[in-house]
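All protein chains but one are shown in place.
Chain naming follows the written order as A and B, and within any one chain the residues start at number 1.
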Amino acid sequence: MKTYVGIDLGSTTTKAILIDEDRAVIGRGITNSRSNYSTAARVASEEARIDARFTLFRRALNAGGGKSGELDEFLGALERSFRLLQFLEQLGDLEETCRGQVKGERFAKVEDAVREAIVEIFKRLREEAPSLYAPGAKRKSDFFRDIAGSRYHAQAEDVARAAAIPYELLLNVYDKSIIEVENRPPSGGLSDKFRQALARVLAADSAVKTGSTDVPKTIEKTLDIDLEETYLVGTGYGRVTLPFSKEHIRSEILCHGLGAHMMYPNTRTVLDIGGQDTKGIQIDANGIVENFQMNDRCAAGCGRYLGYIADEMNMGLHELGPLAMKSNRPARINSTCTVFAGAELRDRLSLGEKREDILAGLHRSIILRAISIISRSGGVTSEFTFTGGVAKNEAAVRELKKVIKENYGDVTINIDPESIYTGALGAAEFARRAHLEQPEGRAA
Amino acid sequence: MATSLNGSKTSDIVARAQALFDDLSFTSARQWKAADPSRKVVGYLPIYVPREIIHAAGFLPLGIVGGGDQLEVIHGDAYYQSYICRIPRSTIELGVSGRIDFVDGMLFPSICDVIRNLSGMWKMMFPNVYVRYFDVPQNYRDDIGGSYYVNELAELMHDLGKLRGKPITDDELRNSIAIYNENRRLVRELYEFRAERPWQAPAAEAYLVLRAGLVLQVEEHSAMIRDYLAAVRNEERPRRDNCRVVLTGVFCEQPPLNLIKSIELAGCYVVDDDLLLVTRWLTADVPTEGKPLENLARTFLHQSESTAAKYEPDLKEKGQHLVRAVRRSRAEGVIFACPSFCDPALLERPMLQHVLKDAEIPYIAFKYAENSGQMQPIREQAGTFADSIKLWSGA
Partner (left out) sequence: MTIIVTPKAGPAKDIEKDASMVKQKEMMAAHYDRLTNVPQTGEKVCATFVPGNLNELIMCFDLVNNLPEVNAIQSGLRRQSGAYVLEAEKIGHSEDVCTYVKSDIGMMAKGNIGPNGKKMPDPDVLLLSYTGCFTFMKWFELLREQYKCETIMLHTPYMGDGKITKNMTDYMVKQLKEEVIPKLERVSGVKFDIDRLRENLKKSARAEDDLVRVLQSAKHKPSPIDAYFGGIYYIGPIFGAFRGTDDAIDYYSFLRAEVEERIAAGKGPVTPDGDMGKEKYRLVVEGPPNYTNFRQFWKMFYDEGAVVVASTYSKVGGVYDLGFRHDPDKPLETLAEYCLGVYTNRSLPMRIDMIANYLNEYEADGLLINSIKSCNSFSAGQLLIMREVEKRTGKPAAFIESDLVDPRYFSAANIKNRLESYFQMIEQKRAGGRAAA
């Protein structure tokens, strides 16, 4: 089948979306934007293809009359099993790389001890891996770097102590290896991995309930469907080195506008508050960008501002919103400057103002800056869509709704929990259109 | 007893001034205008316009000096980049939010490129308002800058006469000049009194009383100053062991009231400043005999304040006004408070500092915006400054 891929290379994460010929989203993938953007793009798009397989499985099993509750359970088990396999494969790569690092002057005298320690660490990691992917297990992140890293650190400390070798040596080996492993495109055929995963699931619970369908046969048939990468469009924050050839690149603002249009066809104004920048975009009835404005050199209206504040208050970024929601009397924060905001914050805390009131005020001040960018781009005339990381912050959303109402009256405000994919979605649609315009357009 | 001749208490006068200060919708000016359909209001920005001409037309000159720290600016920000000062944004916010929709004319004095360009923006954004960029000469010869200025004043007088529907006469202008002479005398008296006994007239109070002059009719304002002076003269207020400073750089975008208070709380009595210069730009009485426009021009050229927006033709004179202000008010130091991104104030500052250094006058410097919220660093700096001055004078 034909698929169209959109990839959005962000400053911290890379997102990919796969759509089919009917513009339906069949796969989403996300990974950390490592130092190597080509790899990040490849990994994200492979993740999206994996996700797409699951969509196809679901479609096929559904068509075969599977009940949705049982289906969810089965597909959940299959995904956990698949992820575990994937994790173990990368773990193997990491172990080999780590062992290769143990050489040279630093390791003189301890070379063997360190090798042994590494073997021990990875043995433990492999042993505990299934528990990481057990039903109901919570993972802070799904990125290999994050999971493997935190577990390696924990085990290495233990092993180093037992073996009486310096912990730093083991860390050093890991740090050098992870970058290499991360930047190595994943190897191995996906179909085989799916088959193995299925076998594991069936072995664990041969009585998998999926209605009358022959599960292995349906999965096998679905794996035979070729997910042809018919056209790909990449976008990202004005990097000089987006890893795509020129005709496959679209501006992130255009992608963002089109993506928002696809999610909400009636939207005319889009506000995106990300970590690095804030964008106000006006689009027409076809999702074509009419005007856009972005924050200037000043970071006051961006997610980054909240990061500073979180640091200043010694809190986690995700704790800010909930605390701010407790306020009934938001303080008036005047400093639009990120640097000054810290000083103002300390000043107010020392005067005995409540943390939640100050935080609520800070959220309001971010939103005020963002709305002034919207005002600069032409204001809010009709349906409004809010996207980006800050759209997940409930206190920011509350203030946004207030400020919009104060300034533009009653307007429909859309916020999608998957809004992080907005740019990639637009890119995928651009890919579909580009293919339609030039059907021979695979050459690149 | 803290009462004036007519019995008003200091606290009442200050409360009235504070209420005028807090009122971002300019209710008193609205009420004044609403009382008589022939009345008009002409707004002006810092630093100086000849209010006598507006008054002579029977209009109310209304000083617009930004939105302070209580105005939320959204649409104003949409017009300005982050590296531009705050006063034009909040002024636009006042405009677009309808807070000054009763104003019939706006004068934008020659002070800097930002306010200059704002005059053109105002023309575009508020086409029904009489808008004039008010240029003043940077040449101080009567036959050159003077004659240019007389013609500019005549144009303004002509325009405002047209706005009224009846030309302004020289006699009307002479009368207004006399009324403003009186107001300026009272302002000078207030400044002299504060320099003499700063604990009796705290800087924030004096500022509020002065600031009321931007929104009140001049006659009413003169009465307010008179009352205030009488009240504080009759009152014994606690005297603190503060040092005495001149505050400079605050001639356009206004510092938050809290900043002025913080300086005094930190141990510095403000004994002179360049706040709201329009109220005392002309340092001597304008003659009421003879040709009024020429009198206004001559006083402007030869007897007016000095500030960063004004060219100083004589290198030897550069910055001497500040040294004189220090000597006159017996100040022990100078505090430079300049608005962020203010090219005139910030480019002038090093030159003034060199002059102070030569005159062995200590100084400190910081920046603010009209909506600055953090006073802690300012209190710390001003406090340290006060302490060090005491140490020096004690040594």
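By definition in this document, a residue touches a chain if its C-beta (ideal position, glycine included) is under 8 Å from a C-beta of that chain, and two chains touch if they have at least 3 such contacts.
A quick note: this is a predicted structure, and the numbers were derived from the prediction, not measured.
Touch with the chain omitted from the figure is made, among B:Asn139, B:Thr288 or B:Gln320, by B:Asn139.
Note that of B:Ser119, B:Gln200, B:Thr279 or B:Ser329, the residue touching the chain absent from this view is B:Ser119. From the options A:Glu73, A:Glu157, A:Glu229 or A:Glu353, the residue with contact to the unseen chain in the full assembly is A:Glu229.
Panel shows chain B; residues 78-81, 83-84, 88, 108, 110-114, 116-121, 123-125, 132-133, 135, 137-139, 141, 143-145, 147-148, 151-152, 155, 308-309, 311-313, 315, 318, 338, 340-344, 346-351, 353-354, 367 of it touch the chain omitted from the view. Contact between chain A and the absent chain runs through residues 38, 41-42, 229, 232, 234, 237-241, 243-245, 248, 250-254, 277, 284, 286, 288-294, 296-297, 376, 444.
Quick note on the criterion: only the chains that are shown with their structure count from here on.
Spacing of chain A relative to chain B, judged by their CA centroids, is 54 angstrom. Against chain B, the residues of chain A that register as touching in their complex are 296-298, 300, 332-336, 340, 343-344, 346-348, 350, 368-369, 371-373, 375-376, 403, 407. Chain B makes touch with chain A in their complex at residues 69-70, 72-79, 81-83, 369, 371-377.
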